[in-house]
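Once you've had a glance at the structure underneath, I'll fire off some questions.
Excluded from the complex is one protein chain; the other protein chains are retained at their positions.
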């Protein structure tokens, strides 16, 4: 059996703290279960990010500097979505409909001043999508990560990668409510913790293994 | 440990065959897993009903006559719904949008001629709802089981109970797609097999144990 | 030109007062525009019903006694629905998720004690549906009018017709939010007042003219 050692290549996997009145966040709830696990000969290091503009990024940058991951996958909650959403792009705007957990509500300000309007993820998102479907897990490519802390973190991550460490693969995935949350959101879809865990493993494995993405149609007409 | 014996009181639990182009039906997929299990000192007998008007009921009636269940719970697929739907009422109409599996498409004909317009279930649906919520499983009361084979079976079951065996408790529950089905229905919600199995056990246990239903608001404004 | 006279056969058309924090109700907003109009040689008499259990019915019964309508069409708001919903059936239950406008919240009590579980409308709902589609107005048959004041009024109306005046045709139609309401309900569908007015005229005309309904599939699988 492969032993975990600190010299192994590692994956940095992040989830978020609860926000918007929730007592849990499905991202951290599942991400934390994979701490110190081994996927495709890579050690998984997990990290809970605060649901706060800027401080979330400072903590993420620190962890990247400390662990030198080959892959950074950030995970966040998308209450109301039915399936795993693999995000294609992050945009350089904060437009918060509600306060973050520190009471900040930036409106129409850039995530990073004087930086590009957007970054595409460099993850093999189409391969990840097909791998999820083969594992019988509902999933789709999403073309917007919103304008809140999730998009903020994804943009900040991709800016860092593009400016400083292009060898890192990085991206963002949104997950539905857990069933225990959906009970309190009349008519909201959910996904079980087991399915979410399987999904994370499938995606990490694919992101590590794939050399180049493939072209299969997974767009939207609007 | 309690041994299953044929003299034990029993629960008749039914699922449906796949329909509408699906290769599986989440109802039978989960119901079949509980065959010969023991819940609250009752033996569970399972039965797959064909997705056919009338023949489904003939088979159901035969099983009731054979097994003398104290509880009959019929389960069907509601593709597109997010949660367990506990049906409140069945109505005396067949109005098939698509053919059943035998090629029949009744339109605006009664399930049973000269019978009442509808029957309320005699299950403790509010207790079942609360028990599901306590088990952190998304669920709601539904006020329509549609006008297809599901409603047909529920109506036929309740007609039989009301006319011939009022001591039997009977009702119907709709369940979402399984994740493996939702993969083929872009954007459709799903529920895992584990969650569905837990839900069935919780509902059967509650339906057997509860002496009288409670009054908690679970209606809809339209 | 046909003159309106009190000896003409008449249609009683009702809408509801606003409820649930709304300042208007799309049903009365449009119904009131048709007061004293003439459709298919019938005079239209309109009536605003309070959004209150029981008092709504008392007022409806009084108007029926006063005007001797040949057709009673009650209209209510279904916030969140996309299209005109022609209701097929009313059920004998009140289960109020929120207080009515008088502060009452009946839970699981019958609309009328010792009365049937449900009544089907005697309107030609399939003809009305086809007529709306021919007029290019989105519409569907609905198999539940909910368990709030709308269903309460529909049940009470059909009970009266079945018990006392079977020569009257009666039924219920749910309508979406108006655009001015949807502005305050993030992401809710709406229908313009002009479209709603056209829809009411089309349905009243069809309900008056049709001798017998036709059989076209318009059911739901769940």
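To keep things simple, chains are lettered A, B and C as they appear, and every chain counts its residues starting from 1.
Rule of thumb we're sticking to: a residue touches a chain if its C-beta (ideal position, glycine included) is under 8 Å from a C-beta of that chain, and two chains touch if they have at least 3 such contacts.
Values in this document were obtained by computation on a predicted structure and should not be read as measured data.
Undergrad: Just to confirm, in the complete assembly, which displayed chains does the hidden chain contact?
TA: Answer for the hidden chain's contacts among shown chains: A, C.
Undergrad: Quick one: say which of C:102, C:183 or C:214 touches the chain that got left out.
TA: C:183
Undergrad: Specify the residue from the set A:38, A:130, A:197 or A:218 that touches the hidden chain.
TA: Once the missing chain is taken into account, the touching residue is A:218.
Undergrad: Which listed residue (A:29, A:56 or A:147) would be found touching the missing chain in the intact complex?
TA: Looking across A:29, A:56 or A:147, the contact with the absent chain belongs to A:147.
Undergrad: For subunit A, which positions touch the chain that isn't shown here?
TA: Counting only subunit A, the missing chain is touched by 20, 76-81, 85, 88-89, 91, 93-98, 105, 107-108, 116-120, 126, 141, 143-148, 150, 174, 213, 215-222.
Undergrad: Could you please point out the subunit C residues that touch the chain left off the display?
TA: The list for subunit C reads 82-83, 133, 136-140, 179-180, 182-183, 186-192, 194-195.
Note that in this section only the chains that are shown with their structure count from here on.
Undergrad: Would the interface of subunit A with subunit B count as same or different, where same needs over half of all numbers used to appear in both copies?
TA: Subunit A and subunit B contact each other through largely matching residue numbers.
Undergrad: Whole-Å distance, subunit A centre to subunit C centre, using C-alpha means?
TA: 48
Undergrad: Taking each chain's centre as the mean of its CA atoms, how far is subunit B from subunit C in angstrom?
TA: 31
Undergrad: By residue number and range, which residues of subunit B touch two or more other chains?
TA: Residues of subunit B touching two or more partner chains: there are none.
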